[in-house]
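Missing here: one protein chain of the complex. Every other protein chain is in place.
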Amino acid sequence: MSQQLSVGALADIVGGEVLRGDPMTRVGRVMPTDLAESDAITFVTKAAYVKALGTCRAAAVMLSPAMAESESIPEGVVVLSVQRPYVAYARAAQALAGQVPAPKGRHAMAVVEEGAEVADDVALGPFTFIGKGAEVQAGAVLYPGAHVHAGAKVGPGTVLYDHVVIRHGCTVGARCIMHPGVVIGADGFGFAQNPGPDGVEHVKIPQIGDVTVEDDVEIGANTCIDRGALGTTVIGRGSKIDNLVQVGHNVQMGQSAIVVAQSGIAGSTTLGKEVILGAQAGISGHLNIGDNALVHGQAGVMEDLKPGAVVVGAPAVDKREFFKSVVRTRKLGDFFNRVKKLERRMPAAEDE
Amino acid sequence: MSQQLSVGALADIVGGEVLRGDPMTRVGRVMPTDLAESDAITFVTKAAYVKALGTCRAAAVMLSPAMAESESIPEGVVVLSVQRPYVAYARAAQALAGQVPAPKGRHAMAVVEEGAEVADDVALGPFTFIGKGAEVQAGAVLYPGAHVHAGAKVGPGTVLYDHVVIRHGCTVGARCIMHPGVVIGADGFGFAQNPGPDGVEHVKIPQIGDVTVEDDVEIGANTCIDRGALGTTVIGRGSKIDNLVQVGHNVQMGQSAIVVAQSGIAGSTTLGKEVILGAQAGISGHLNIGDNALVHGQAGVMEDLKPGAVVVGAPAVDKREFFKSVVRTRKLGDFFNRVKKLERRMPAAEDE
Partner (left out) sequence: MSQQLSVGALADIVGGEVLRGDPMTRVGRVMPTDLAESDAITFVTKAAYVKALGTCRAAAVMLSPAMAESESIPEGVVVLSVQRPYVAYARAAQALAGQVPAPKGRHAMAVVEEGAEVADDVALGPFTFIGKGAEVQAGAVLYPGAHVHAGAKVGPGTVLYDHVVIRHGCTVGARCIMHPGVVIGADGFGFAQNPGPDGVEHVKIPQIGDVTVEDDVEIGANTCIDRGALGTTVIGRGSKIDNLVQVGHNVQMGQSAIVVAQSGIAGSTTLGKEVILGAQAGISGHLNIGDNALVHGQAGVMEDLKPGAVVVGAPAVDKREFFKSVVRTRKLGDFFNRVKKLERRMPAAEDE
């Protein structure tokens, strides 16, 4: 499913320059240095790894301008100089990756309700559903079982994998990717407690807001983004969310967040830009998380975080504090013994 | 999608009384005091917030009889006195919320197997499936892709959103709401370990029980309720469960529980009534959790809980104990220094 490109063509794609060797050399994939075969281009992300090129079989290498001056690069390897080799790897791998098999055209078992606007080139697999008044823009692809409900919008080039559900009135931007089972716009979790003679009744607060997923967002399998109670839950431009994540109603996630698997954000919390949330972490509701905050895996954030904060633990504290605390706790046994020794050595008090 | 109602009509709906102003005044939505526009009714939940009505643009307000005597309420605002303003908010918002777009009738691509009993007014979206011997009662709504397997029952007025799966023989009561991707009645997780020459074989214990979801239960997106190994997993009347929750086989959940996102309850645990389980909390198997127990987010409950217990942490302990422990742990560094100082000041012992 892959194709071949010349190193020169890749230079244009990744924004680099061929410093040495034949730019017409063709490669078919990107591989790490230790595994690369002769049909591959490899890449080096740290100066210390340049040496490993000595035994590498790759036809070409992407590295930074500084690394490109190394004498460890074997003769005959085509050298492509790039500003950020890891980013270049990602872009080259995208260019060389084959097409993933995808639906084409409109399947006879796709259901498009009256009044939906679906661009001509949208691909609708079998068992897809577009509700009335929904809008699906050019180049979008709906895998089998994807549903876009009444009044929802899906931007150009967006891919909805199997069984993705966009509930009514929600908006998904351009070039988004939603993996199988994603649910956008289910009701948020809100009830008013009404005590009565037979016990508490939880009276449902209608969730009449919606969700906006901005452009270039990717959302992992079976992740849920709840609709606002009033107003809009927002997933900022360029954010990437992993599998099985929970985003509560009225969360405002800034641009370019990284949200790792099984983490959760409770209702009405605001995240600045470029926040990173580790796996299985949780953030309480109604908090403000500053730009570039980094929440480690399994942390439980119960207070606002300043921009750039790095927190660990539950309740989450500054990372250095957390690990100091871990070390101290581990020393407690030894410490208890020191206090016992002090007690034994202490001169007896008269009143005891 | 919303409608307008008179404040007098709302008074009937929420069980209140118009104390002042014209009961024929019409409103179209409920909004918080600070955001309310002139087509809205607002509500006040605490006496301290009554003052804020001074600058509020709402046409009407719901507040308690005591608050209704305040002089801060501007002239011209219709005053609706209610016992519980927050509950009145929920009920008024329900009444004013427009219809959510839903399937109507039976779609040509709905599959109903022979021997299923489906009431005449049940709405079956495309790609829905009703197995043989299943029963779906009056007014139920199945969104596209919802499945009710052989011998399962769905009560009157229940809504199954997209891709909900009710496995064979399970029962869902009246007026329940199951958000997209809910799975009711998948096999519980039970195996017998059989050591052998090639390693341990995990022999499946057939899960031949079922699930009963009682009336007025709401279950969030992608949540899983496993069927009993033998016997029945029960979700009590009026319980509300959030997204991505796991409920193990043979759990007995009492009435009116609140179970927040990503929490889990292991097999055979019994919850009393009105238990609250915070986000990402876990409860071990075979435990008894008393009525009105409150388990905070991310807690790990490893022992029975008494009625009214409030626990935090993993392993979960009484909330006050937990926070005392957090404070003490944070003081450890300072404390270690005090002991070092004691050691320095201690008169030398002869034997050291």
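Labels for the chains are A and B, by order of writing; each one numbers its residues from 1.
Following the convention adopted for this analysis, contacts are C-beta pairs under 8 Å (C-beta built on N, C-alpha and C of every residue); 3 or more make two chains touch, one makes a residue touch a chain.
Remember, it's a predicted structure, so these values are computed and weren't measured experimentally.
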Given B:Val30, B:Val77 or B:Val183, the one touching the chain that is not displayed: B:Val183
Contact residue for the chain not shown (choose from A:Ala221, A:Val251 or A:Leu277): A:Ala221
Absent-chain contact - pick from B:Cys224, B:Val259, B:Leu277 or B:Leu294: B:Cys224
Residue, one of A:Leu244, A:Ala266 or A:Leu294, that touches the chain absent here: A:Leu244
Of A:Ala119, A:Ala138 or A:Val339, the one touching the omitted chain in the full complex: A:Val339
Interface with the unshown chain - residue positions in subunit B: 109, 111, 127, 129, 131-132, 145, 147, 149-151, 163, 165, 167-168, 181, 183, 186-187, 189, 191-194, 199-206, 208, 222, 224, 226, 230, 244, 246, 248, 262, 264, 266, 280, 282, 284, 298, 300, 314-315, 317, 321, 324-325, 328-329, 331-332, 335, 338-339, 342, 345-347
Contacts of subunit A with the absent chain, listed as residue ranges: 2, 31-32, 35, 84, 86-87, 89-91, 93-94, 97-98, 100-101, 107, 109, 125-127, 143-145, 161-163, 177, 179-181, 218, 220-222, 238, 240, 242-244, 255-256, 258, 260-262, 273-274, 279-280, 297-298, 313-314, 326, 329-330, 332-333, 336, 339, 342-343, 346-347, 349
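Rule of thumb we're sticking to: only the chains that are shown with their structure count from here on.
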Chain centre separation in whole Å, for subunit B relative to subunit A (CA means): 27
